[in-house]
Each structure stands twice: as C-alpha cells, then as structure tokens.
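One protein chain is absent from this view; the other protein chains keep their places.
Each chain carries a letter (A, B and C) given by its place in the written order, and its residues are counted from 1.
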Amino acid sequence: MVLNLVNQETDNLSWRIGGPQGSGINRIARLFARACATQGAELICRREYHSNIMGRHSYNDILMGAKSAHCHRESTDILVSFDPETLARHALMVTDKGCVLHSSEDADVPLGRLAYLDERLREDLTRRLEAFNLPPSTGGLLQMINQKGVQSFAIPYGQLLTKLAEAVDKPRQWVAAAQNTLAASVSATLMSLAQETLEEAIETAFGGRKDLVELNHQAMLIAYNYTREHISWKGPSIPVNESPGERLLINATQGVALGKLAAGMGFQSYYPISPATDESTFLEAHAGAPLDNGQTSGPLIFQVEDELAAINMASGAALTGARSATSTSGPGFSLMSEGLGWAGMNEVPLVVTLYQRGGPSTGMPTRTDQGDLQFALNAGHGEFPRIILASGDVTSCFYDAAQAFDYAEHYQLPVIHLLDKALTSTLQTIPLPEPSQISIDRGERDIKSSQSLQGVKRFQLTDSGISPRPVLGDPNGQHWTTGVEHSEQGQVTEDPVLREAMMEKRARKLELAAAEIPVSEKLEILGDEASEFTLLTWGSNKGAVLDAMQRLADSGISARAVQLRLLWPLPADELMAILSESSPSVMIEANFSGQLNKLFQQQIGRGCDYVILKYSGRPISGEALFPALMDIHTGSAEPHIVLRNSFE
Amino acid sequence: MVLNLVNQETDNLSWRIGGPQGSGINRIARLFARACATQGAELICRREYHSNIMGRHSYNDILMGAKSAHCHRESTDILVSFDPETLARHALMVTDKGCVLHSSEDADVPLGRLAYLDERLREDLTRRLEAFNLPPSTGGLLQMINQKGVQSFAIPYGQLLTKLAEAVDKPRQWVAAAQNTLAASVSATLMSLAQETLEEAIETAFGGRKDLVELNHQAMLIAYNYTREHISWKGPSIPVNESPGERLLINATQGVALGKLAAGMGFQSYYPISPATDESTFLEAHAGAPLDNGQTSGPLIFQVEDELAAINMASGAALTGARSATSTSGPGFSLMSEGLGWAGMNEVPLVVTLYQRGGPSTGMPTRTDQGDLQFALNAGHGEFPRIILASGDVTSCFYDAAQAFDYAEHYQLPVIHLLDKALTSTLQTIPLPEPSQISIDRGERDIKSSQSLQGVKRFQLTDSGISPRPVLGDPNGQHWTTGVEHSEQGQVTEDPVLREAMMEKRARKLELAAAEIPVSEKLEILGDEASEFTLLTWGSNKGAVLDAMQRLADSGISARAVQLRLLWPLPADELMAILSESSPSVMIEANFSGQLNKLFQQQIGRGCDYVILKYSGRPISGEALFPALMDIHTGSAEPHIVLRNSFE
Amino acid sequence: MDDSNKLALNYKDYQSDRINDWCAGCGDHGILRALEKALAEMGLPRDQVAAFGGIGCSGKTPYYLNTYGVHTLHGRVLSFATGAKLANPSLNVIAMGGDGDALSIGGGHFINTGRRNLDMTYIMFNNGVYGLTKGQAAPTLQPGDKTKSMAQSNIQGQLNPVLLALVSGYTWVGRGYAYDVKTLTGLIVDAIRHPGIAFLDVLQPCPKYNDLHTKSWYGERLYDLSKVGHHSLISTDSEEQLAEEIRIMALIRAREWGERIPTGVFLQDLSRPEFQEQIGQLQPAYSAQPPSRQTISDEMGKSMVDLTTLFENLRVS
Partner (left out) sequence: MDDSNKLALNYKDYQSDRINDWCAGCGDHGILRALEKALAEMGLPRDQVAAFGGIGCSGKTPYYLNTYGVHTLHGRVLSFATGAKLANPSLNVIAMGGDGDALSIGGGHFINTGRRNLDMTYIMFNNGVYGLTKGQAAPTLQPGDKTKSMAQSNIQGQLNPVLLALVSGYTWVGRGYAYDVKTLTGLIVDAIRHPGIAFLDVLQPCPKYNDLHTKSWYGERLYDLSKVGHHSLISTDSEEQLAEEIRIMALIRAREWGERIPTGVFLQDLSRPEFQEQIGQLQPAYSAQPPSRQTISDEMGKSMVDLTTLFENLRVS
C-alpha cells in the first residue's frame, strides 16, 4: 500500500525548519520550541538528520496545540527553509493553507544543482513538475504549491544580515550564524509569539555570552520589523493550553537519564554511538544529582574503550551492589552478546538500555527502526533468562528506566530496556515526573556471612529460583561467580543433575516474573476498551496509534489499542484473552518482518489479522496510520501493509 | 519424567574405557577402535570429558556391530577402568551380562577419597549402597553389580608394568604410559581380536618411534599372556561386517574439514575454542589437499587474535572471491554477531561453522547442547537474510559442509552450519565420501567492467534479489561495499524509497532459496513413511531417533522421523503438510526450551504434540528415547518430557 | 591498595578447599602460592580482596583463593575488575589471566587499561601457549618457535607484554618467574602496594604444552634487574628529565629477550595521579559515596534522589 498524503484539518499546528546539518537548525528549533511552550503551547517535536557532521539535510518539526499531540505529522503547516534542498524535500508536504518561508536566493534553483539530493527524489520531482508543465527547479515547486493555495515568502536574509552587522557593529561574517534567529523571529511574528517570550528564550539559550545575547536580540528586532512591514499574510496563532501545570520539555534520552538518576543508579559505562550517546552525555553533565539527605552523590558515568568493556564493566560494578547500567545501540549491542550471557549465567542485576536504529550492520545510524527485538530476545549463545521492556513515550521512559533496576535486582538478571531513535528525537512537553513516587526494590540480599571455605551459597537452589544475593565487599561474604556452569557455591560443575537443576532454577525466575508482575506493568489498554477493533503495538508507535485512534473516533469508529510494555516474558495469557476478543486485530511495528507479531505466533500460537509495517527508517505517524486503518475497517486492505512516504 | 535405565539385549557390543583426562584414554580408545574396525566391525564411538587438561574424569565408548549402530548406548557391556572414580561413575551402567576390568589397586577404595567425584553422585551412590547394606566404596559397588551377574576382574597393572619394564629393559617410570595398551590388550584377548590386527594398529599409532612400537608390542604380549592364564571368562567376540566396503573412521570435525576441502575452500580463519578447534587443527595439518589437475593447492588456515578478527577476515577474504569460512563455538559466535550483520548487509558469501556446546556463557565447554539455534537465527542487530543448516551424522557433515559454500555463493549471504559437541565426539565408520560427486555452484558473477566513476552496480536491484557479484581484484571491477544502507552502486543512502527497496531485495533472496532448494535438501524422512507416529528432530539426535525407531519396530510399532536439515528458511509448507498428517508428533531436542519447536510455532503456527528434551550436557540416546516414546505411544506420557541420566 | 586493616594470617588461610585441577609441575601452582603468601604478608582481610580470572588454565586461579572470586570471560578480565574497583574503591582488586587472554583477545583492554591509573593489580601468566585449548601458539611466542602441539612453526611476531605495558601507561611494571616463589611473592606485594595500575608478567612454564620454555631454558637466561643497578622509581617529585630517562631505560631493558631475560621491577612511576583520586576531583562526592555505597532509598523504600535542580533547567512554565 502506498500512502496518499492527505492534507487535513487538524487542531494543531506544525512548524518545520530544514537546512544543512551543522548550521544550527536543531539549536534554533529547540529555542523556538521553548519559547512556544513558554507561551503556553503543548508541543511534540520531531527531528530527522543524516549520519554526517556538516552539510547534509536535516529538519525539525514542532507540532503545537492547546493539548499535547500524541505524535508528529508528516505534513507541515509552516515550512522554514534555509536552502534549496529543503524546498525540494519538503515543499510538497506543506498543507494547503500553509506557508513557506525561504531565502530569496533559493527562489529558483535548478534541482540538478543540489548535490546532496537523492537521485531518486530528483527524478521523482522532475517527473511531477513535468506533469504540470513546470521547470525542474525550486521555482517550479513553489509555483506548484502556490497553485494549490500555499503561501510562500522569500526572505532576503542577505540584506537582513547586513543590517544586523551594522546594528551590532561587527563584521558580516561574524553575524552570519544569526540567520537562524532571523528565521525563527519571522515565524514568531507571523504566529504572534510574544516578543518577551522569544527574548527570554534567547537569554536562556545563549546564557553567559553577552555578545551573543545581544546579537540574537538585535536579529529578533530586525526580523520582527521586517515581517511586520513586508508580510501581510496572517499566520495562525500559537495555540495555548490555558492550565498547563508544571512541565518539562525533554526527549527520550533525557527521560531515561532522569529515570536512572531517580532510581539511584551508581554506575554507567558507555561507548559513544548514535543515538544512544546523548543519554550518557546528558548524565555526564548532570551526574551529581543530589540526594535529599543533603549529601551530593550520583552515578559514575564512564566512557570506555568499546562495548565489550562497557557491558562487562557494568557487570563488575553490579557485583559490588551498585545499580549498574550500560547504554548503546545496535552495533554496540551486538558486541555485548557474550557479556549479556555472562550476566545471565551469574544472575547479575544489569540494565542494558538499547536505542534501536536502522540496521542491519551500520545501517542508518540516525534513522529509526524496531528491528532489534528478536535479537534482544535471543542475544547470547545458550539459554538464560532476561527481561525486556519497551517504552512508548517520553514520560514512560522516565518511569521505565527507573523500574528496570527493580526488575534487575528483584529477579537478578539482565534487563534490556528497548527504545528507538524516533523516541530519542521526540522532544515533548510532559508533566513533571515525580521521583518521590518511585519505590525502590533492591531484591533479596544475603547478609549471612560465610563460615565455610566453600563460601556463601551464591546460587542457592530455591523454589522461586531467586538466591539471596551477597555482593563483593560484604563482611565475610566471600563467594564465587563464574560463567561456567556451577554449584550453589559457584564451584565449577559438570554433574548432569546439578546442571539440570541450575538451568531449571534460572528459568524459574522468569516464571515468577510472569506471575508477579502486575498486568498494568505488562501492557496498557488505550482507547475504547469495549471495542473489538484492536491495535497492538510497542515502543514509539504508541503516539501514532493514539493519534490514529483519535482520527478514527472523529470518523465515528471506535477502536482500542494495546501498548505492550513487557515484551519478555511475553504476557501470553493476557494477550491470548485480548486477541480472542479482537476483530480485527492489527499489529503495528516499525520494522521489516513484524517481529512482535512473530513473537506472538511463537508464544501465543497466533499473530494478528493485519500487520502494518514501516521500514524506511522514519517513524510511523497517526496521519499515515489512519487511512491504513480505515482500509482495514472497510475490509479493503491486504493483511500485510507497508507505510511509505517518499518525502521524509 | 526420569529415565529408568534398562539393560537389554542388543545386537551390538559396547566397550567403555574410563580414567583421568590426559592419561591417554582417548588415544588408546582410538587405537582400539581402529583395530576393531580393521577386524571388520562397524562402530560408533562416543567421548565424554571435562573442561580440564589433566586429572578429571573422561571416558570413551566403542559400540560395535556387524552393521553400524546409529548411536551410542548409555549402558555398556565391558567397562575398562583405570581409577576408582571410573568405577564409581560407571559400575551401575554395566549391563547384566557385562564385565568390568579394573586395576587391582582400585578394588576397594572408599568413595570419600575420590577428590573429583561430584558430591551429589557420592551421596547418591552411598544411599544406594546403604539400601543393599553395602559399604560406600568401590568394593561395595563391585559387589552390588556382581550380585546381578556382572563379572569383574582385577588386573594387577603394577605387576604387569614391572614385567614390561624388564622385557624392554627400561625404567619402570618410562613404561608407565603403556598401562593403556595393557588394558586394551586384555580386552582384545577377551574379545578375540586378532593379535596381528592390534599389532598393526600399534604400528600405525606410534608410527616413527621404534622404541614406542616395541614397548607397546611387548605390553600387548604380556597382556595377552596374562589374560589367557588368569581370566577364564569368555567375552563376546568382536562383531564383523562380512562385506564392509571402503570406509573411513572419522568424527564430525574431520567430516566437516574434509567437506570444506572438497568444496575448494580457500580461506579459514579461527580462534581456538572447544569443541571447534579440532576442525581447524586438522585442516592446518592437511591444508595442502591436492587438486586433481596435479597442482597442489589448498586453503590458508589462519589462527587469529579473536573471533571478531576471525569473522571479519573471512569476510575480507570472501570479498576477493575465495571460498571463505570461520569455525567456532558459542562464546566465539557471540562475538561474531556484528560481523555476521556486515556480511548479511554486504551480501558476502560466508560460511560460519558453529559447533554448539553447553551454554550459556562459558557454560560446559566440553558437553553437548543444541541451545544456539534461536541465537543463530537472530544473531546481529537489524534484519538480514541468512541460511542455517544442521547436520545429523558424520557423513552428512561432509556433504553439508561442502554444500554450505554453494548456498553462500548462490544466494550471497552468510550460511551458518550448525553442529553440536555430541557429533564432534562421535567417531564412526562411514562409507568413503565421494568428492567427485560434489557439484560446485559459485553463483552469478559480474564480469562486466565498470565504465563509470560510480562503479559497478554491486547491489543491483533484481527480481530474484541476487545481484551478479564482482570481486576485489576483477579487472576494471571497482565497486564499493559498506555496512551502511546503500544504493545499487554501494553509495551511502538514507533515501526512504531506496532503503525499502534494499530491504526487500535482500529478503527476496531468502524467498528464492525457500522456493529453489529441493525438499530433499531441506529434510529427510526416515523410518516408515506411512506411519503417523512422527518424530521430528535436528542435529546429532538423528542417531538416537533412528536407534529408537528400530527399537519401536522391534516392538511392532511403526514410526517415521523427520530429520530437519534446512532450519532457515524453515520449510514451513512441507512441515505443515507433514504435521497435519502426524499423530502424535514428537519434537526431540537437546536443549532446555525446545528451540526448534518454538520456531515451528512461530513459522507454522503450531508446535508438536510432545516435546522430549535433554539438557544435562549429554547427548540423547536411542536407549533413553525408546521408553519415552513407548509412553507416548501408550498415551501415558506428559507433553513435556525431560530425559535424565545421573551417571553420564 | 589499602592494607591498614592488616591481619595476622598464614598463607594457608587464603586457600579455598576447592580441588585444584592444574597439571602437576605447572607454573600456575607457584604463582598461586606466591599470591597466597603475598596476601598473608600484607595481612589483607579476605573479604577485602577480590580476585578476577580470565578464561584459560590461569583464569581458574580465583577458585583456589578464599577471597571473593570472579571467573570472567576470555579476554575481558580487566573490564570486570575495573568495573568492580570503580564501584567499590575499598576492594583490593587483583586481575589474572593468560597471555592469550591478555594480549590476543584481550589486547584492546590491555592497552586501554594502561590509560587509567586505577589502583589495581594485573598478573599475566605467560606460558607462551593457549593452555586450556591444548597448546596453540600464544602471542608471546617468538617467530620460529614450534611447541609440541603446533603443526607448523610460528610465523607471527611476538608481543612483548612488558614493553606493551610500559607504552600503554601502566605505572608499575614488573616480571617474575613462577618457579621462584619467594621473589615472586615480593613482586606481588610490591605490585599490590603500588598506588596505581600495576602489571606483572610472570614467566610460567607449561610442562604439558610448552616444551621450549622449560625450567632449564629459563634457568640460564633470567637475571634480576635489581642486581644490575636498574633504576625503576620515578617519585612524585622526580625531575621531568630524570623521569624521562628512567622511562626510556625501562623500555630498553624491556626489549631484552632471548639470551638474557630481565626480571624484577622495570618501572614504578609515582608521578601520575591515581585514577580514583582524579575522579574524586571532578566529582567530589565520589570518594565518600562510591557507587557501591550509595544509600538510594529511605526506610519506606522510596527514592531519596531529589531532581529539583536538574528539573529547573528543563522546565517550561
């Protein structure tokens, strides 16, 4: 199925800014988002960028509303463009009543001159323009969208920068970086953003540097003036939540980092990798989170030589009783397979935060994917228990990251916390998380001291499978751990009977987890609980599903959604019950083969009636999901649906 | 379910020798096997040993018959023991009419004195002896088995060695190592092995060293004389195949190595690891296999710094067009996850030979397991096609190892050849393999030369998914490969449309494989094809299944077996058809969770009616399988059956 | 390391009652004994010592000690040990493993551990072969060497562990001999006492697989650096030029191999700050509340972490 992008009326407003990587797009988008949020908007932002430092195309969306949208839109209402490539990539995604703000210089650039434009897209655009008898250039594209009602305005950034240089009395080159601020300020004017609010945001963003604050302040003034004088179009106002409450504006990596701090994590090792690095970098900058007993403490965040070191150091730290984690993405996780098995064999409470990105291999480092589920389920040779949980939105990142340590320590096993790149690029206003709500479960500890030379029974055979845990450094707590099959005392054994007992013991912990963990921690039911039209999903698709359900409801169609949080042990009984009352059931995943659906087949004996997938490296949106679900509802859909959008 | 070991009449004869590792047990067992085979016996040998260099217990079985047995027995007819520990571990496994040959010194050693005996086993034996009012010692055990009819003979090795020292005129210490030969010769006498045959075997084994040949020759004479004089018991004669044909006596690592040579492998990298190393070591010693065009060539076998290097070097070599492989076991395979994904992404024909051993983690390095299937299916982040095949016996090791390269080159993807430790320890007489029967399929090559600076279309989008392959060094064949998502020319791309096309293209190759590979290469149907009583299995269990089916047939029960060779892509349609005509269906696996059965559930939507598992690190035998199948046949079995034997 | 709680213990007090399954005559026995004696000499409380082993014959050493024992993964022993030491600085951490473990599969960790002057000790069992996998060449073997289970003679070069440790930044670098338990004991004590990352290369005959580097081979070749006036100590206040000369002399001595093989201490560099002190400077609470000692929840089991300040920067209102 090919998605037909529909422009539609929405109660939210999408602002998009695009341009070459490294030119400050991301920074200005965050500044603008902060200003809009301060004005009272609830917002959700999306970011797309290439695996490159400078020059290739990147863009940020800010979708704002009086209440928080669940997910980004693929179309946009206002497009702010810094280069002709952005026009080429996004012009056709602007909604009918929308507007384009571009640089005057880009008004008519032949597509053939855009070095970084994918050949495929160039050809596609050329064909489309030809059909309208338009030239293959940005000019042609602008004409095309103007014809359907989109406004476009050429902003003479060059002139404005010259003016700015004069205003601050600095060389033209020095002020060039403020082009972003000019652009944001033009938007701000059109969208009636209070000048003070933008000023404040500038102040926050450029903090200490007085000269920069002044520069950007002047840029803002120049842009406000220019806009009032030259643009008559009245843009939509920034929507405002009248009673916003206390909110944070954060993304998933920050949510996870905050959750880890709240949970009292003591140690995190990492090796840089996109998109996981941001979490560790954020933690490094804020590791000294204060305890409320007045003492300042916080975790040690440690950049190591590779991911093999990362996971094994984290295990080493966990053995001493510290709450311990490592954070990575696909290639790094591949290298962790062996260490994961060691942690499983030695019943080490260890949290592995896995940010999925486009695979296989180096793949698409800065694009999203949910292609690592089956690998996470099976990584490491041999058989050992693990818990896998996945977060669906920024707020749950916080709570899930914290609870992952509880699972790890209670069941003494590695916990894999699955996220995806889409979430890391989702910057969102969320209600203030409450660390004080977090209960901490450190699991059963062994506080007896060893009398015998054989040491403490670290791996005592118990009914629950859980052996009270001594840690390195306990007084008289000497014991042995080993990746070799072992006795209760951690002695190497090849005895067949003991071997069987240990395999069974370790496996029992997972049965216990399946029985003990409350349903509410396993899955979340959203939408109309009574509906049989059931959407099942995991991870960042949650937002798209909520959004699409809203659209269905608006069309008078009720549906419910099951957002799966605990992926392993899979809540098979609960899901079985749900599936037996579903008609139709629809699995929604951002990967190629429908990995959760496969897991359903394996564990429940049946998959869903329909599977909707997307594997272009871009996240699923409610906008794209909705028509697919409508087709399912009307019975005109194939069971295997692929969402595609050639402009993302 | 706990296995009750039954002694039973068999048409084959089991000889077992046990003692401390490093004392030459394995060497003498191979020598004796060779002699028996030369006399005309068909045989299958099993070996069990600890992960230790010297001192811990190890044993070898030789099961001989007029025709080849399919699998080892857990019980034995003749036990040759060198130390009291062997008596403790094996006495109760000797069949009722069997015999024990032990050292006089071991006739009455308290179990408490056996340092290496597992505590669990010591307690178990003590309890059993107590029940018979016998002392907890080897003496007690011998009495116990004597009572049920087992013969036992104490051999005065000390005296015989003194005699031997005199005979060869060497110090007593120098001749000590010949104790093995004394023991083998006692057995040979009892079992009517022709003296010349044993002599010949000694000659072969000690090759160049005249002094050793003489030593062992003398030992043989002394033992023959001693036995004739002092042991009146008439042992069973070595069974003889009257028309044996040309045979090899080899195990799985040798089978695989020979298959690789026959297939023209050019490069193999490896890092030492049990039980995989033996294959590479064998290859290193015999790499210069002659081509029949008279030139001597053969592969380069290369010991590298780790498994990361091993897989990536093999990929590098494969890129030049050489048939390339690496060989490893669980921990090494874990480290290969990332490299496997690179090979998948770059469509590199690469063979990974994976010898499964007891996991997780370091696990049980010298014990068997089939616990890596799900990992092999999913190793590496992201989604990419691979082929997985598993061999069931020594002969198929040869042909499968060879054909793995055909699959790899035809479909341009990594092929994982799964084996297990049980097979590597299976030494067997097999009909001479025929390299000349092997057809070689090198896949579609690109021989056009590149005209453009963009290079050859290495990843050309084709209907089949297969792109004709250029290799490094082709004249004018410059092209690019990369682990990043790429265009047809191997250029980095993040274009959503191209991304989708490439994911689909790579996946198509697997659909093609599923369609093209003939059923006969996917699975083998054994036994009574018309029967609905269907046993399904993979890997080394094949022998046990054949053996058990024979036993069923002897009891008038017909059954058929499906030995699965192609595990991925799983022959779902074929299996579905089989399962729909099966009643009951029984899955037999040597792992904890029934991994193939899980795969059935996932891909076919249903598992088998019964699952029989063993996960003690020891292989399944027909002897143990038979009663379990009988229970299933009579309807008295649980659906989940675990085979256990506390004496292995 | 910290031996302020010194106890009066005999070396036997450091032995576990596990059965040792090394071959008779293996150099590993001597290293184990020297280690027990070193611990006894220092009187370290057994529950303040954590022994980490790699995978190989050598890697089994922690089983035989009555301290904390962690049997890790092939090549990864330094990572596990580092994690534990960073999380619990009061542990005396001793990492051990074979030469294959250290330089081949663990080579990356070997050199990167030198970058962190963490107060821990690494003892490498240098037997020239892969013992536990039956005698393949280890990277310490010289080109041309052919031990008994090798099919052909070695054509790969030798990695010199002492040289490698020196250039990677280890601040105490020494070499001992497994059959000389007395001297070895002293070296181990020295290495453990050194307030930084210590590397001790122990020449360890493997009578089972290495028939080249035997007792008699070593016998003629070994000499003691302290007997030839080798100056190994750089103190906190050594002049930089002198320090550089000492470093270079250590490199020159380390290159010796073959006819004359130096043992003893090549270098002890006290001029570089210890790693955990450095962490403490960047993150002041670390020293008092290292990861393993943080109290993270109150009596009600609620998180005690207060994120107010942090939230401040991320808040919008």
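Couple of notes before you dig in:
Throughout what follows, a contact is a pair of C-beta atoms (placed from the backbone, for glycine too) under 8 Å apart; a residue touches a chain by one contact, two chains touch by 3 or more.
In this text the structure is predicted, and so the values were computed from the model without any measurement.
Listed by label, the shown chains that the missing chain touches in the whole complex are A, B, C. Within the full complex, the residue among A:Ile53, A:Ala131 or A:Ala515 touching the omitted chain is A:Ile53. The chain not shown here is touched by just one of B:Glu48, B:Glu85, B:Glu279 or B:Glu338, and that residue is B:Glu338. Interface note for the absent chain: among B:Ser58, B:Ser137, B:Thr253 or B:Ser324, the touching residue is B:Ser324.
Considering the full assembly, C:Gly107 is the residue among C:Gly107, C:Gly128 or C:Pro205 that touches the omitted chain.
Note that of B:Thr366, B:Thr481 or B:Ser616, the residue touching the chain absent from this view is B:Thr481.
Looking at B:Pro20, B:Gly264 or B:Gly363, the residue that reaches the missing chain in the full complex is B:Gly264. Within chain B, the residues in touch with the undisplayed chain are 34, 37-38, 244, 246-250, 254, 258, 261-264, 266-267, 269, 286-293, 295-300, 302, 304-306, 308-309, 312-324, 338-339, 342, 402, 429, 432-433, 435-442, 452-455, 471-484, 490-492. Mapped onto chain C, the footprint of the missing chain covers residues 75, 103-112, 114-117, 139, 152-153, 155-160, 163-164, 167-169, 244, 247-248, 251-252, 255, 272, 275, 278-279, 282.
For chain A, the residues in touch with the chain missing from this view are 22, 50-56, 115-116, 271-274, 277, 281, 284-285, 303, 305-307, 331, 361-362.
Keep in mind that, in the parts below, only the chains that are shown with their structure count from here on.
Compared on C-beta pairs in contact, B-C and A-C come out with A-C as the pair having more.
Chain A and chain B, compared by their mean Cα positions, are separated by 46 Å. Of all residues in chain B, those touching 2 or more other chains are 50-51, 331, 361-362, listed in ascending order.
Counting partners per residue, chain C has 55, 71, 73 as the residues that reach two or more other chains.
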